[in-house]
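Only one protein chain is missing from this complex, and each of the others stays in its spot.
Think of it as A and B in the order they're written, each chain with its own count starting at 1.
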Amino acid sequence: MNDFWTATILVATVASGIRLATPFLLASLGEALGQRSGVLNLGVDGVMLLGAFGAYYAVLKTNNLLLGVAVGVLLGALLGLFYAFITVNLRAQQGISGIGIYLFGLGMSDLLFQKLVGTPRPIMPFAIVRFPVLSDIPVIGEMFFDHSLIVYVAFLLVPLFTFIINRTTYGMNVRAIGENPEAADSLGVSVGRVRYSALIIGNSLAGLAGAALAIELGIFQQNLTNAMGFIAIALVYFGAWRPIGVMAGSLVFGLVASIVLQCKTLGIIPRSASDLAAMAPAVITVLALVVVANRFRQPAALTKPYIRGQ
Amino acid sequence: MSPEVNRVNHFKANLIRIVIPACAVVSALLLGAVMLGTLGANPLSGYVTMFSAAFGNLEGLANTAVKSIPLLLVGIGICIAFRSSVINIGGEGQMVVGALLASVTALAAPDLPSVVFIPLVLTVGFAGGAVWGAIPGALKAYFNVSEILSTIMLNIVAVQIMNFMLRGPMIDPEEVARGTRIPQTARLPENTDLPMLLDGLRVHLGFLIALLAAVAVWVLLWRTALGFRLRSVGLSRDAARYAGIPVKRSIITALAFSGAMAGLAGAILVFGSESHRMVTDGSSTGFTGSAGFNGIVVALFAGLHPLWSIPSALLFGGMLVGANALQRALQVPSALIIALNGLIVVFVVSSEYFRQRVQRGREVAQTLDEPAAGVAAGADPQLERVVE
Partner (left out) sequence: MSKSGFYKMIGVLLVLAFCLAPAGAWAGKALKIAIVAPSASNDLAFTQSIVDGIKAVQKERTIELAVTDGTFIVEDAAAAIRDYAQKGFDLVIAHGSQYGGSLKEIAKDFPKTAFAWGTSADTFGLPNVSSYEAASDEGGYVMGVMAAALSKKGGVGVVGPIEVGDAKLFVDGFVAGAKAQKAGIRANVNYIGSFSDVALAAEAARAHMATGADVLTGTAQMVVGAIGAARSRRVAWFGTQANQTELAPEIVVACQVYKWEVILRKILADLDSGVLGGKKYAITLANNGLVIEFNDAYKLPAGVKQAGLDAVAAIKSGKIKPLR
């Protein structure tokens, strides 16, 4: 056990937890925005997979990371547009159409990979971005300022989203529509337009999460995300629909996973119990939720299509 | 309005209810044809291959029937949960836990005659799934924990329990002796093998059980007081509470029943398997074939109706069988079918909007005792409130 409490290991474990948390954070921030506007999207995992494949394929062909990220975001935005059309205009049942999107993304990304690439071919991963002064601080620097650009972007989005949701007119509209679309509508806010934008932005982030995952790993394969998107949805509930809460949830999930991994590596957890240890993030998330669930309420209009005059 | 006119109207309403989702399925299949064409396969021969493999001969039909068993069982479990306005995404975990407990029982019990042994192990599987479903139910009822979150997390937990059990306490002693340590149980007692229904075909008793379970769930939901309570809670929790229905207990009951069906599916997967053992490749999919998720699609496609779930499960089971044939015959990755399933779900759910437009002005009475038939998922008002 003493092995664990050395500075290098602790630093590495925290850094690893932050890395693991990043795709969850991006995807759940996007999902949180959509849910604040009253639309549930269970298809995050499918969007992530397509974003991941798009980004991977673009980088494989052009060696341009920025283009890869752009493709991932764009695919996410397109799926967001499509999902907005079926949930806002066609008023499709949300939980269910989300499962449809998930299956579509799961199958399509696998199909495209098999047909266009086939064998695992590595791509150039993100470079580590270090900052003068900050990155050189012992311990802190290595934990927090020794990551790829996408990690910083993800965490900077947290204050940005908090600001947008709480302090801007747009954010106010999103919240109003998620709570009481009739009232918002009567005040002249376009329910459809706001939900469209929230879903497009939200799914772009899911696409970005997929792109981040694929490029960070430098590889794509069938079901790359391993149901990460579903955990991201769970983390939205965990974080009580607030960006800061979502971040806390992602970090808890990422850190517990990295601690378990590190303990297994060091042999602190006996190999026979490693399966049991692997369930720790899930168990802790549920337990944490028991504590916080009673304090927060979900957006009142969540999953309800808006029909004027009803 | 004369009864005659009324009947005609009713007929028309039913027709629309079936025609429009059917159009949605056809358009999804047409998109699939475009995809097949893009992949360099002849779309027509692609579909012919698929459907003839799944429905074209007795063996294909038998494979389809077997493939549809877990889909149907999970699907009718989903009907119970969704009708009660609770979402159950935990089918995978419930299948695993049901299968594990049933296997433990089969290994530990003295060798009993089949007539006793099979009901015993299947009941244990049923009960195991019920427990794994009741946990998120209780968390929701008493701690207000979203069942979406807890069922997803309990899937993860169940998989790890399975890996632990099959690598440790439940491993085949021969695997330990040989040192190969394949994570699987010993061959389960022969008296737990599910008997084949027909000579020379691979359809086993599980199919019959699944059909009976579908009927039983229909009876439960529409012919018992418990079913009435569950559906009332599904329609409006507040109204149910005013009517004196114990809402919390109903939520737990709904998830427990839903999980129980999945647990039964898991047990049938084990005792009806070729190997007559429980084996893991480390993932839940390797065991369940994602039936815990696909069952949701089956139920939704059936309009959350247990009896409509039967043809729905056969259709999707057939598509899975056909997908494997497609892969072997035309080198089209079977992933295409997963993508196509996704499109079908989206299209069918969206088509509900057009059905409502066509029917606008028509009065369609829908009461608790007149459940929505047909295949449109959104056909039921309570679905609008499924997530809470």
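Assume contacts are C-beta pairs under 8 Å (C-beta built on N, C-alpha and C of every residue); 3 or more make two chains touch, one makes a residue touch a chain.
On a predicted model such as this, the values are computed, not experimentally measured, just so you know.
Peer 1: Kindly state which of the options B:P43, B:P246 or B:G282 is in contact with the chain not pictured.
Peer 2: Residue touching the chain left out of view: B:G282.
Peer 1: Looking at A:L74, A:M172 or A:I219, which residue reaches the missing chain?
Peer 2: A:I219
Peer 1: List the chain B residues touching the unshown chain?
Peer 2: 49, 59, 63, 160, 163, 167, 178, 180-184, 187, 202, 269, 273-277, 279-283, 285-287, 289, 324-325, 327-329, 331, 333-334
Peer 1: List the residues of chain A that touch the chain left out of this view.
Peer 2: Touch set of chain A with respect to the missing chain: 3, 8-9, 11-13, 16, 19-20, 114, 118-122, 125, 213, 216-219, 221-224, 226, 228, 257-258, 261-262, 264-267, 271, 274-275, 278.
Keep in mind that, in the parts below, only the chains that are shown with their structure count from here on.
Peer 1: Between chain A and chain B, what is the gap in Å from one C-alpha centre to the other?
Peer 2: 28
Peer 1: List the residues on chain B that touch chain A in their complex, please.
Peer 2: Per the stated touch rule, the residues are 35, 39, 87, 89, 139, 143-146, 148-150, 152-154, 156-157, 160-161, 163-164, 167-168, 293, 296-297, 300, 333, 335-346, 349-350, 352-353, 377-378, 383-388.
Peer 1: Can you tell me which positions in chain A touch chain B when the two form their complex?
Peer 2: 40, 42, 46, 86, 89-97, 99-108, 110-111, 114-115, 222, 227, 230-231, 233-234, 237-238, 272-273, 275-276, 278-279, 281-283, 285-286, 289-290, 293-294, 298, 302-305
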